[in-house]
Each structure stands twice: as structure tokens, then as C-alpha cells.
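Please see the structure below; I have some questions.
Omission of a single protein chain aside, the complex is shown with its protein chains in their original locations.
Chain nomenclature is as follows: A and B, assigned in order of appearance, with residue numbering initiated at 1 for each chain independently.
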Amino acid sequence: MQGSTVNPSQEELQYAETATTEQEHEDHRMFGVVLFLVAESMIFFGLFSAYLIYYFVMPEWPPEGTPELELLLPGVNSLILISSSFVMHRGQTAIKNDDVSGLRFWFTLTAIMGAIFLGGQVYEYSTLEFGLTTNLFASCFYVLTGFHGMHVTLGLFLILFVLLRSRRDNHYSSESHFGVEASELYWHFVDVVWIILFGLVYLL
Amino acid sequence: MTTPVSTSQTEPQRNWKDYFTFNTDHKVIGIQYLVTSFIFYLIGGALAAAIRTELATPESDFVDPEVYNQLFTVHGTVMIFLWIVPAGAGLANYLIPLMIGAKDMAFPRLNAVAFWLIPVGGLLLMASFFIEAPQAGWTSYPPLSLTMGQVGEEIWILSVLILGTSSILGAINFLATIIKMRIPEMGWFDMPLFCWSMVATAIMVLLSTPVLAAALIMLSFDLLVGTSFFDPNGGGDPVVYQHMFWFYSHPAVYIMILPFFGVISDILPVHARKPIFGYRAIALSSLAISFLSLIVWAHHMFTTGTPAWLRIFFMATTMAVAIPTGIKVFGWCATIWGGKLRLNSAMLFGIGFVSSFVIGGLSGVMLASTPFDLHAHDTYFVVGHFHYVLFGGSVLGLFGAIYHWFPKMTGRYMNEFWGKVHFWLTLIGLNITFLPMHELGLEGMNRRIAIYDAEFQPLNVVATLGSYLLAVSTFPFMINVVWAIFKGQPASGNPWKALTLEWQTSSPPLIENFEEEPVLWCGPYDYGIDVPPEDQQSVQELLSEVKTDMGR
Partner (left out) sequence: MTTANKITIIVLAILIAIISLWYGQNHGLLPAAVAPEAEAIDGLFDFMMIIATGLFLLIQGLLIYTAIRFRRKPSDDTDGPPIEGNVALEIVWTGIPTVIVLILSIYSFEVYSTIGGLNPKAAKDEGPQPVAEETQSEQGLMASASDYLALGLGESPANQAKNLTPLSIDVNAIQYAFLFTYPDTGVVASELHVPVGQPIQLNISAGDVIHAFWVPQLRLKQDAIPGREAQLSFTPEKPGTYPIICAELCGPYHGAMKTNLIIESQQDYEAWLQQQQVAQSESLDNAVALENSNSLLTPYANQLGVNQQLLDELKAYSQ
């Protein structure tokens, strides 16, 4: 339970306190995050299915006149994003050994890699010859990569949030590091989605 | 009952103001859900009455054709997303922690967020009547939805996205709570069947609602930015939208009915004083339905752009849904057979549920058959069918649930006489309204029309009169609820002598539900077991006996 703002009555404050203590010996938040990611992955599943239907039923795919996508920059970009997952995992290993500075180092590195990925995406957008409404493929391309980019951005904010929190004394320890775990799981999820997306949009 | 929470000296009381705040108590949230959704039920019902008034005559005379389309669009959206789905979530919120012996849901604050999204989405949708109402039907098929007014359509999309988010957050909470927070002695097969049905429901919500979100995001792009995912003029494909839409919206039908399958499985044994017949079969059939629901969506598309193999495949899977559903219906019949039935309002609604749902189920199997669906698709036969499922099923089940758990929620009984009046008016009204629709559809009246052939007028008048009776039937209920809250006969902790855990605490339950962790001293439906007929021992006494046995 993150910090609350709305808690009018005294009685409810007490109630919230007991609820928090309750959660200390049994924490279901990671399970909640997993369920949330199941739902998230179904949004991507929906978008990918739509893309695949277009791919299979359209007489021509991508539609005539769509310029070839360049592979080099996105390829390098993908490698950066994928390796950032491994980098991030070292952060979690560090906190499991109560090494907060290690956590900070690896998470900062991950954040930088994520930012590079986003920068690469923006650069790719700016050099592409088609816009959002050029044709069906272009729309799919922008919506899929854009929606994924939104998730990367969100993941980036989560990492920055963890970094901010880690400045507090003893906020994260080997026993209690939900924020670290959750943001890492989220980042891996975003990575896996990118691998599928890259395969579908760039390679297929 | 003595002092409940160690931190407070006197027993904290719920204040009426709590129900208007961002409260994190699952019981407050449950009531908030139920009351809010009931208000939307009244709105949706008023829209239905307007629709039926228009249909009393073959001409378009009561409202403009545009307004008529807005009426049924908003009626459908309200009844689905703002009445039945949130009402089911409200019951689940109230009952799940009590039934599994937990103090609250797994994520109380998330729970409150999920609830408060409902009024936001609902008011947004209502506001559309003052700006520009959506009028492409609750299915909102492109390209029609792309041409019928940008503002109204986008309001509809946003409102459905908000309500969808709410139900996803709710589902996460239900699953986490049921899976992780049962008292240690309670295994999977010791849970009340309502919990089983909510597991199945939450799985469906989690897997299907996001796909609707994806479809609506794409539709928004088409609508606002001018992409052409679903617009054939730009090379898109409207049928892709239909696939994505129904991938959610067929499971949505089960999302709306499964909680009430659970409710009925809990009401019938209590008032029949008999164990549920075939506990495991009923529990697992919920999961079977939830699995099948994910592979039947295209039966809504037999007459659209679907190739033959797909029509045949989806016919077979859809028919298969009849098997787990049949298991449930026969199980319910066998449960009450030979029991000692207390025919109170809750029980009447329970039996009425089975009776009406069977009609909707049978016509559902017919519609699954591809060749027959070629005739009946998009006719009043379909309208009759799904109203039997959703009104005859879900709504009757919901009323049954309210009569059954009202003493738990408020500590007072509802009036039985007016409850029975409510039941009979509802049952008669629903059959008068929706039964003629089957014939109308078969004879050739299509749905979503303000103007129809004069030969269909007599049956339409019957349906319209029935709908007015339904409108009247809600008054005894509302008066009964308000009266019972203040003046109802006080009820004990376990007025029905039921065995599930929610009855082991006081009525209404304490803020953290149980004085001490409840004891699972028998299965949820072990009626007639270990209780010799001559022994008039009450459940309470037995409970205390068990407790002393365990050395507490």
C-alpha cells in the first residue's frame, strides 16, 4: 500500500494501520502485479491479433507503396533494451544482498539504457517516410510501437521512482523490496512484448 | 458480540457518511457498488420504458429515429456496464472476504479506486445525453460508429474504457483475495460456490476485457486521428473490430451471469435445507464455462464476414457450453428436490432464476446452430433470448441475493409479503415482456428499429405493457428496502441458519468482519449432516461446542 491521501475518519486511520500491519506478514502485492500484467499482456495480445489478421487476410501486406523498414537502428535498439533486462536483474541481486548502492548503480544503468531505447524510437519516427495515417501498415506500426513506447516510458518512471525511494535510509532491504521486484517484473514484461512486436512488425 | 478490534475501545459503527467517501472497507465498497448500480438500473429501465413506448406503434412517433438509436445504445451500455457487471462486483466485494474468513480484500485501496471509476464512467455516459449521445448500438460497429457523430462515440468509448478498467481492477482483487486469503483450513473444495463462480468470472474479465480495450483504442484512432483500422475506405477491415469486440463481449455475457450462478448455488441449499447436489461438478463447470467462453465469440458473427469453417467451429464450441450449464441446472433441481423448502422471497427468486434462465438457455442452444442463426440473427428472437438470460437470469439472481443477504448487510429482515409481491410482479412482467419477442423475431421483426411493419403491432403492445409492469414491480422493492433499513424486524447473526462463514459473524458484520478468525467446522453445504432430526440444536450452539472441543 502506497501513501494514502484520503482518510477522513479517525477510525478509518486505525483501520488502515491494521491493514498495513496485516500486509507485513503476508504480502500479496507481487501476485497482484502478476495478475495486472496478465491483463496488460491481453491488450497487446489483442493488438497483435489484429495485426496478424491484417497480415493474413489483406491481399497485399504491407500495402503497396509502403517503404521498407530499416533494420539496423531498431535492431541495435532492441539489443540495448533486451540487455537492459539483464542489467536490471543484477540490481535485484544486489538488494537481495542488502547492497543498496549496487541496486542504485544497476538501476541507473537500466534507466539510461531505457532512455537510449526511447531516444532511438523517437529518432526512427522522425526519419520514417510514412505517417500515422499513410496506410494500414503505417497505422499499425505507429500504434503498436507507440503503445509499447508508452509502456517503456512508464517502466522508466517506475525505475526512477525506485531510485528516488532508495535514497531513503533502509527503505529497501533484502527482506522488503517490493518496488524493486515489481518494477523489474514490469520491465521484463515490456521486454518480452518488444521481442514479439519486433518479430511481427519488422521481421515478418 | 464483544469488542472487535484491539485498537479501539468501543465497537466502531459505520456512519452513513462513510458510504460517500473513499472508504477501503470491502463491505462499504460492496454497498456502494450495489446502490450505484441500482441507480443506473433505474436509469436504464427508464430508457427501456421509452424504447417500449416508441415500439407500441409501428411508426416512429414517440421520439426521433436518431433519439431512438441513442436510447437503445445507452440502454444496452448502462444495463451491461453500469448495472449487472458492477452489481455482481458489489456482491463479490461484500461477500468474498466474509465467505473465506478474511478481514478485507487483498488490495483495499485498489478496490476503492475500482469502485469510484464506476460513477465517473457512468456520469460521463449520462453527460452524453446533454452533449451528443452515441447512437451506433452498444456493439458500436464501424464504419457506422465512425459516421454517427464523433463526440458521442468518443464519449461512449471513454466511458466503456473507464468501466472496463474498473472491472479489471476488481478482478485482480477478487482473484488475489480468493487465492491467497482463505483461512488456512479452507481448501479449494471447501469454498462456497459463489467464490468458485467469482474465480471463473475474474479469469474471464482478466483475459477478455483488455482485448476490448485494444479494440476501442484502435476505434478511437479511426475516429479521431483518421487512421483506418476498421474503415474500408482506407483499406481497413470492419470485421476485425467485430472479432475483437466479441472476444470480450461474449465472455461478458458469462461475466454477467456466472456470479449469479454462484448466488443461486448458495441460496438454494440454505432455504432447501439440503446440501448442494454435486458440489464439485457445479464448481468445476464454472471453470469450464469460463474456458469455453473464450472460444465461442464468433457465434455473434455467423452472418458477417466469416468463412464456413469458422462458422462450423464456433457452432460446435457454442453448443458445448450447454453441457456445463446443463450440469448446473440439473444440479440445482436435484438440490431442491426432496428438501424442506422455505419459500421466502430469496428462495422464490432463486427458483424463478432457474425457471427463466432455462428458457434463455434453450433459445441460446438454438441460436448456436449456424443455419437457424442465419434466420434469427439480429432479430427480436435474439433480444428475447438475451433478456431471458440477463433479466430472467442475472437480475432475478441479484434480487434473490439481496433478499438473502440483506439481513447480513443491515441486521434487519426485509418484508416478506412485499418481497413476494415484488417477485410475482417481476416474474409475470418479465414473461409478458420478453416471451412475445421470440415470436416477433421468428416472424420477421429485426432488432434496433423504430419503424416496423404494422402486422407486428399486437405482440409489441403486449411487450410494452409487460415492460410497464416491470417498471411498476420495482416500486415494492425500493419501498421495501428503505422501510426495512429503518423499521425492518431485527435479524440475528445467522437468521437463515446457514453454514457458510459470512453467517458466523454478527449482522451487520464488524468493521474487520470477524471477532476472531472463524472456524471452519463443516463444509459450506453440509445441511442435515451430523444433526439428528430430533435434536433442535442451533448452528450457534454447535459452533460453540466445536470451539470448546478445540480448546479455545
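The rule we apply is simple: a contact is a pair of C-beta atoms (placed from the backbone, for glycine too) under 8 Å apart; a residue touches a chain by one contact, two chains touch by 3 or more.
Since we're looking at a predicted model, the values are computed, not measured.
Check B:Val151, B:Val225 or B:Ile451 against the missing chain and you find that the one touching it is B:Ile451. Across B:Arg52, B:Arg182 or B:Arg311, the single residue that touches the chain missing here is B:Arg311.
Checked against the full complex, the candidates B:Phe22, B:Tyr94, B:Trp297 or B:Tyr527 give a single residue touching the omitted chain, namely B:Tyr527. Which of B:Lys27, B:Arg52, B:Arg182 or B:His377 touches the hidden chain is settled by the complete complex: it is B:His377.
For subunit B, the residues touching the chain absent from view are 60, 64-66, 68-69, 135-137, 139, 141, 143-144, 147-148, 232-239, 272-281, 303-312, 315-316, 319-320, 322-323, 326-327, 329-331, 333-334, 336-343, 351, 354-355, 358-359, 362-363, 365-366, 368-372, 374-375, 377-379, 438-439, 442-444, 446, 448-453, 525-529, 531, 533, 536.
We adopt the following convention: only the chains that are shown with their structure count from here on.
One finds 34 Å separating the Cα centroids of subunit A and subunit B. Residues 1-2, 4, 6, 8-9, 11-12, 14-19, 22, 26, 28-29, 31-32, 35-36, 38-47, 49-50, 53-54, 57-58, 63, 132-133, 135-136, 139-140, 143, 147 of subunit A are the ones touching subunit B in the complex.
Remark: subunit B residues 5, 7-8, 12, 15, 18, 21-25, 103-104, 106-110, 168, 171-173, 175-176, 179-181, 206-215, 217-218, 221, 225-229, 234-237, 240, 243-244, 247, 511-512 touch subunit A in the complex.
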